[in-house]
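For this depiction, one protein chain was excluded, whereas all remaining protein chains were kept in their positions.
Here the chain labels run A and B in written order, and each chain numbers its own residues starting at 1.
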Amino acid sequence: MHPFEYAAPETLDDALSLLREHGDEAKVLSGGQSLIPILHYRLARPRVVIDINALPLGDIAVRDGRIGIGALVRYHRLEESAELARHCPVLAEAARLIGNVRVRTLGTLGGSLAHADPAAELPAVMTALDARLGVASASGRRTVAARDFFTGPLTTVLAADEIVTGVEVPAMSAHGWAVEELSRRAGDFAIVAVVALIGLDRRGHVDDARVAFGGVGDRPVHAGAAEDALRGREPTAEVLARAAQAARDTLAPPTDAFVSGAYRRHVAGVLCRRALTRAVERARR
Amino acid sequence: MIARLVLNGRPREVDVRPNQTLLELLRDTLGIFDVKEGCDEGVCGVCTVLLDGRPASSCLVLAAGLRGRAVLTLRGLERDGGLHPLQEAFIRHGAVQCGFCTPGMLLTTLAFLEREPHPDREAIRAALEGNLCRCTGYTKIVDAVEAYVRAHD
Partner (left out) sequence: MTDAVATREGLRVVGQPIVRHDARDKVAAATAYAADWAMPGMLHGVVLRSPYPSARIVRLDTAKAEAMPGVAVVLTAKDVPRNTLSTDVPGQTTAVGPLRATLHVLAEERVRHQGEPVALLAAETLEQAHAALEAIEVEYDEMRGVFSPDEALASGAPAVHGSGNLLAQWRIARGDVAAAFRDAAVVVEGEYATQMVDAAYLEPESGVAWIDSDGVITIRLSTQVIEHFRDVAEVLQVPQNRVRVIGTYLGGGFGGKEDVTVEAYLGLLALKTGRPVKMVWTRHESLLSRAKRHPYRLRYRTGANARGEIIAQQIELLADAGAYAYLSALVLLYSTVTAAGPYRSPAVEVNARVAYTNNPPTSAMRGFGAMQTVFAYESQMDRVARALGIDPVTIRRLNALRRGDMLPVGQVIETHVAIPELAERAWAALGPPATPRSAQLRVGRGLACNLQPYGRIVWLHDWASAWLGFEMDGSLVVRCGCPDVGGGQASSLCQIAAEVLGVSLARISVHVSDSALTPLAGTTTASRQLYMSGNAVLKTAHELRAQLLGVAATILGVDADTLDMNDDHVVTADGRTLPMSRLLSECARASVPRSHLGVYHAPAGEPVDLARGSGKVFPDYTFGAHAAEVEVDIETGVVRVLRFAAAHDVGRAINPQSVEGQIQGGAVQGLGYGLMEEVVLEHGINLTTSFATYLIPTAADVPDVRAVVVESGEGLGPFNARGIGEPPIGPPAAAIANAIEHATGVRITRLPITAERVARGLGLLD
């Protein structure tokens, strides 16, 4: 690794003023599971590494039907938290799919969102949930909708002096949910991932649908077309299949050296149908 | 910079460079070769340590950021100069060929069994999915873990 200066602020304000001072010559270190390999490969050469692991951003709090999750909550906590299991189980299921056990020990929610890998699970989950991201800089705080946050491969709306402080998601314990993923091997980044949440009204018709894809573009894709095809309808097998098809038809995934766009598109349709089916089963229970 | 950690039960303070990883601290500064270098990106598992009881890639941890956390390497398992029963099981079941993956496999297994003491073979495989082995094909590693689980039921 290149040499760098290391700072470990203990308050958010200290961290933000360091970021303001160093701008794009600094890199923020949380879990390190994405940043440190980049430094080993010498793909980035920050002058300063700002280690934010001491900041008080590690809480999970449920209040008024909304769940606040701090940016420093580790993946394994998302997996194991009793509160999330009760109020937002889709997050626990997604976290279980991330990387390997060591990545889940240290990797953080905020880190995953800021890193914005198009094939990562959590950006897709936040997009499906229509989460709100808390963002802070030395100038103040703002909230960004997850659906507006990701702007390209490894790119977000974050300015050089901003960090994600946490997310807020609705508590959706009555919803059915599912995460479906296809990857080359169990712990790999997804070739395609689908996150689906379904809420049913008293007649058993869909009154809320939230669907998002990962791995099919340069950022998570909010499958509005699928949601529209479901809302108000009885979720029969044909309705789900048509919704999945509608979602698939809006996709134009890229072809890379490993996987073709056509295959991604096909798989997206299959996994979407499977995710919707499982989400509906869960919603009915 | 000073790195502060509790290494195999002993509090340590060591002078480190800001960009020095825990793996480099252990191997280059302290001469502890329980952890190996295999890929520098947290994928292969040969650098595994237990960080506050959970498996972590020491190649991805900056030593300066340890802040007094507990780090366990393989020698931390030794009891009265003898081997841990899981180590004995690995030997008995032929779970060691070149041995490069072995320390990581052992630590990961022990951390896993703390949380899930009665896994079946499929669960063992899922737990070890992040520790690559190129020699054994995994079958005898799973045999060893299964035998250890049965013996400690």
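Here is the rule we go by: contacts are C-beta pairs under 8 Å (C-beta built on N, C-alpha and C of every residue); 3 or more make two chains touch, one makes a residue touch a chain.
Fair warning: this is a prediction, and the values are worked out from it, not measured in the lab.
In the whole complex the chain that is left out makes contact with A, B.
Residues 17, 19, 27-28, 31, 33-34, 36-41, 43-44, 46, 73-75, 78, 83, 87, 90-92, 94, 96-103, 106, 121, 124-126, 128-142 of chain B touch the missing chain (whole complex, contact as defined above). Residues of chain A in touch with the missing chain: 1-3, 41-42, 182, 184-189, 257-260, 262-263, 266-267, 270-271.
Throughout what follows, only the chains that are shown with their structure count from here on.
Touching chain A in their complex are the following residues of chain B: 1, 17-19, 21, 40-43, 45, 48, 51, 54-57, 59-62, 64-65, 67, 108, 111-112, 126-127, 129-130.
Across the interface of their complex, chain B is touched by residues 1-6, 8, 29, 32-33, 36-37, 39-41, 49, 51, 53-54, 76, 99-103, 105-106, 186-187 of chain A.
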